[in-house]
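One protein chain omitted, others in place.
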Amino acid sequence: MKKLYATAKLLALFVKELFISSYAVILHIIRPRLAVRPGIFALETELESDWEITLLSCLICLTPGTLTLDVARDSRTLFIHAMDIGDAGLLSQQIKGSFEKAIMEVTRP
Amino acid sequence: MMSNLLLLSLAVLAAAILGCLYRLLKGPTVPDRIAALDTIGVLLLSMIAVLCMLFRTTAYLDIILVIGILTFIGTTALTRYIERGVIIEDGDAEDDR
Partner (left out) sequence: MIGEMAIGAVVLLGACIGAISAFGLIRLPDIYLRSHAATKSATVGVLLILAAAFLYFLLYLDHVSVKLLLGIVFVFLTAPVAGHLTGRAAYRSGVSLWKGSVRDDLKQEDSSAQGPL
């Protein structure tokens, strides 16, 4: 029962992030002067199974201005292309804080 | 009145597909073209949903599913092709790069 609640929360997070990110991307697109500073940064993840990492990378693809490019061989590092890499530390902090926790609540008992 | 709005949306979607077509024809690299094809498929799918509403029929709803699946499979096959040169690889000859 608790798991069901966590799954519903994860789904709601998915939808919310999708809307926020599309709004951010649209703002970037219709700005008259292109003000993006793209780049690729690495993210160490604590998740282990393939299933969790798949979920996390899908979620990252839906966050504002980030897109998973590659997963390292040891499946512990994700390479993420960010649209505006103002502060990579802040970005990865945010991903770790909200998404990993939400996914862990679903997959771990 | 609603049909006017729907017709307008059809026109907007058609313009969007034309934009993607430009990227598909011009795109400097192959992945550009793949992304454009993917977007065209997705926009086509929504056009058919609008058409369903316009004609007040449920007959075309199957097409939405089929186009969605075909677009995704096409994208997957093309990306695998330009990545490794093969689409379906043998189980034995696994060269995980």
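Order of writing sets the labels: A and B. Residues in every chain begin at 1.
As a convention for this text, a residue touches a chain if its C-beta (ideal position, glycine included) is under 8 Å from a C-beta of that chain, and two chains touch if they have at least 3 such contacts.
What you see is a predicted model; the values in this text were computed from it and never measured.
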Hidden partner chain, residues of chain A it touches: 14, 18-19, 21-22, 25-26, 28-30, 34, 36-42, 57-58, 61-62, 65, 67-70, 72-73, 77, 79, 81, 83, 85, 88
Task: Spell out the interface residues on chain B facing the chain that's missing from view.
output: 1-2, 4-6, 8-10, 12-13, 15-17, 19-20, 22-23, 29-32, 34-36, 38-39, 42-43, 45-46, 49-50, 52-53, 56, 58, 61-62, 64-65, 68-69, 71-72, 75-76, 78-80, 82-83, 97
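Note that only the chains that are shown with their structure count from here on.
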- prompt: Between chain A and chain B, what is the separation of their C-alpha centroids in Å?
  reply: 24
